[in-house]
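Yeah, one chain of the complex is gone here, protein chain that is, but the others are all in their spots.
As written, the chain order gives the labels A and B, with residue 1 at the start of each chain.
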Amino acid sequence: MLYVLRRVLAAVFVMWAAFTVTFIILYLVPGDPALLIVGGDGGVQATPEELAAVRAEYGFDQPVIVQYFQALGGVLTGNLGMSYQMRQPVTELIGAQFGSTFALAMFALVVAVVAGLVIGGAAVYTKSRILSQLLDSLPPIGASLPTFWVGLVLMQVFCFQLGWFPSAGDRGFDSLVLPGITMAIPGAASIAQVFAKSLRASSRDDYVTVATAKGASRMRVFIGHAARNALLPTITVAGMIVAGLFAYSAITESIFSRAGLGMALDNAVQAKDIPMVSGIVLVIAAVFVVTNLIVDLVYPIIDPRLRRPGASKAVRLQRGLVEA
Amino acid sequence: MSVVDTPAAVDAVAPSVPAPTVAPAAPPGGRRRGSAAATLVGLLRKPTLVLSALVVLVVVLWALVPGLFSGYDPLYADTSQVLLPPSFEHLFGTDELGRDVFTRMVHGTALTLLTTVVAVVIGFAFGSVIGLAAGYFGRIADGVLMRVVDILLAIPMLVLAMAIVTAIGFGSVQLAIGVGIGMIGSVARVMRSEVMRVRQSTFIDAERSMGARDGYIIARHVLPNAVGPVLVLAILDFGAAILTIAALSFLGYGTPPPTPEWGSLVASGRAYLTTAWWMSTLPGLTIAVFVVCINRIARELQNDRSSR
C-alpha cells in the first residue's frame, strides 16, 4: 500500500512540475498577450481601453506570481483558463476533442503492441536465418520513417488509388485505420526491438536450459519461460510510447483532417493561443504520468520479485528507470 | 616460479563453462591493430554499412556544395515547367510553380542539417553535464537533477518543442532550440547511467583504494569510458532529431517559404497528392533513406562497442 501511495505522490509531483515548466515557458515570454487576443479578431487596431479590459479579464495586470497561483488553483479545480482564440474555456474545448484522439491513440497502441510482439517474437522464434534477419531489419527502418510522409503515402495508395479508406474525417472505425497505422509504426518498431532483444537475452538464461532439460517443447519453453520474462521490459516501452502517440496526433490528425487534440494543438500553436497550448501540453503530460503509474502498479503483479518491502526502488530498477 | 600459464591452457573454448576466467584472450596483436586490408575485407562483408556511409556522405556534400548536384535555381519559378513528373531533366519532377523539386531538396539540406546539428549540440551539451553531475556525485545532486529530467521526459519531445516554439516564435533557430531542449532529458539519463556503470565498476573502486581524487577519476577514467555510448546515442538521436525537425517544419513552424526545408517540401506537395504524387513522396523518401542510413551507422558503432 505504501508502494502505491509513493507512486501516486511521485505522479502528482511530476504533474505539478510539468505545469510549472509549461507556465514558465509560455507565460514568461516577451510580448503582450492582450495584443494577441484583441488582434486575433482580424487585426483591428485596439484602443488602450480595450487592451486594459482584456488585461483585466485575463488577469495580466496581476504580478506573475499571482498569475501562477491563480493558474495553479485553476488547474486543481479543472479550470485551464480561457482560450484566446476561441474565447471559450480550455477545459471544455479539450474535453470535446479528447475522445477522438483517445480512440485513435488506443487503436494505434493496440496495432503497435500486436505488430511489435509478432515481429519481435517471430524474429527470435524462427529457425530460418534469412527470415530472422529480414524481421530484425524491419524495426530500425520503421523507426526511421518520417510519420508525416508515411501518412501521405498511405493516403495516396489506400485512399486515392485503391479507395479503401476515407482520406479525411473522424467518423467510424474506417477513419481510424490509416492514421492509427501511421502513428503505430514508430511504436511498433521500438516494441519489436526491445521484445526481440529481451527474448534473445532470456533465451540464454539458465531457467530456459532447465525447462528444455525437462523435455518441454520449443514452443512451451518459448511462451512459458522466455517470452514471459521478456515481456517485462516490453511493458515499460509500451507505457513510454502512449504519450508519444498523443503527441504525434498533431501530425496525423492534420494530415487526415481529423478533429482532435493534435489538430487543436497545431491550431493553437499557429494562433499563439497560449492557454490552449498549455492546456494540451498538460493533458499529454498527464497521459504520460498516468500510463507510467499504471505500468508501475501492474509491474509487481507480473513480476513477483517486486512484491516486497522496498519494492518501489526495485520496480524502478527493474524497469531501467533508475540504477542501483 | 617459472611456468606462466598460457592463455590456450587456461582460457575456455566453451561459452557454457562456469568460472569467470573463461573470456577468451584476444589473439596476439588485438583486433584494433588489424591491417587496413583486413578492415577493408570486414567492410565488404557489410554492404549495407558501406552503402549507408556513401548515402550520408552524398547528403553532407549536398549541404556543403549544393551547386555541384544541380544546375537549377531552387527559387526560380519556370511557368512552362509546372508539375512535371520525374524525368532525367527533373529527377524529382517539378512543383506547382515549375521549380525543380530535387534542386529544392538539395538546397534545403544545409538548413535542415544545420538546424539538426544545433539541436543535437544543445541537447548533448546540457544533457551530458546534467547526467555526469547526477551520476558521479549521486545523492542530493542526483535526486534534484533527475527530478528535472523526469519532467523533461514527461512531455514528449515534439510537444515540448511545439510549446517552446509557441513562446519564442517560428523559424529554424527556434526549432533547433525547442528540439534541443526536448532532447536533454534522454541524453542526461543515458549519460547518468553510463557514468554510474563506470563509477561502480571494480577498477574505479581500485582507483579509490589507491588514493585517486574525484577529479582525477572523472577525467581519466569515468569520462573516457562513458563518452563512447553517449556519442553513439548522439548519432542515433541525430536521426530522431531530423525526423522531429522535419515534422515541425512540415507543420509550418520552420523558416517560411520560399526557402526550402526538407519538412516543408513534403508539406508543399500535400495539396497535389492526386495529381503530382512525386512532390511529397520523393522528398519524404529521401528523408527516410537518409535517416535509415544514419541509424544503420549508429547501430554498427553500438554493436562494435558492446562486442568489445
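Definition applied: a residue touches a chain if its C-beta (ideal position, glycine included) is under 8 Å from a C-beta of that chain, and two chains touch if they have at least 3 such contacts.
Assume contacts and distances are computed from a predicted model.
S.K.: Pick, from "ABC transporter ATP-binding protein", "Prokaryotic ubiquitin-like protein Pup", "Pup--protein ligase" or "Cytochrome bc1 complex cytochrome b subunit", the protein name that UniProt gives for the chain of this complex that is not shown.
M.R.: So, among "ABC transporter ATP-binding protein", "Prokaryotic ubiquitin-like protein Pup", "Pup--protein ligase" or "Cytochrome bc1 complex cytochrome b subunit", the name matching the hidden chain's UniProt entry is "ABC transporter ATP-binding protein".
S.K.: What shown chains does the left-out chain touch?
M.R.: Per the touch rule above, the missing chain touches A, B.
S.K.: Tell me which residue among B:P47, B:G71 or B:G211 touches the hidden chain in the full complex.
M.R.: B:G211
S.K.: Residue-wise, where is chain A in contact with the chain that is not depicted?
M.R.: 204-207, 209-218, 220, 224-225, 228-229, 232, 302-305, 308-310, 312-313
S.K.: At which residues does chain B meet the chain that is not included here?
M.R.: Contacting residues on chain B, toward the hidden partner: 1-23, 25-26, 28, 30, 201-203, 205-213, 216, 221, 224-225.
What we mean here is this: only the chains that are shown with their structure count from here on.
S.K.: For chain A versus chain B, what separation do you get between their C-alpha means, in angstrom?
M.R.: Centre-to-centre distance between chain A and chain B: 22 Å.
S.K.: Provide the residue numbers of chain B that touch chain A in the complex, in ascending order.
M.R.: Going through chain B, the ones touching chain A are 146-148, 150-160, 162-168, 192-193, 196-197, 200, 239, 243, 246-247, 250-253, 263, 266-267, 269-270, 273-274, 277, 280-281, 284-285, 287-288, 291-292, 294-296, 299.
S.K.: Okay, in this complex, where on chain A does chain B touch?
M.R.: 13-14, 17-18, 21-22, 25-26, 29, 140-141, 143-149, 152-153, 155-156, 160, 243-244, 246-248, 250-251, 254-255, 265-266, 268-270, 272, 274, 277-278, 280-281, 284-285, 288-289, 322-324
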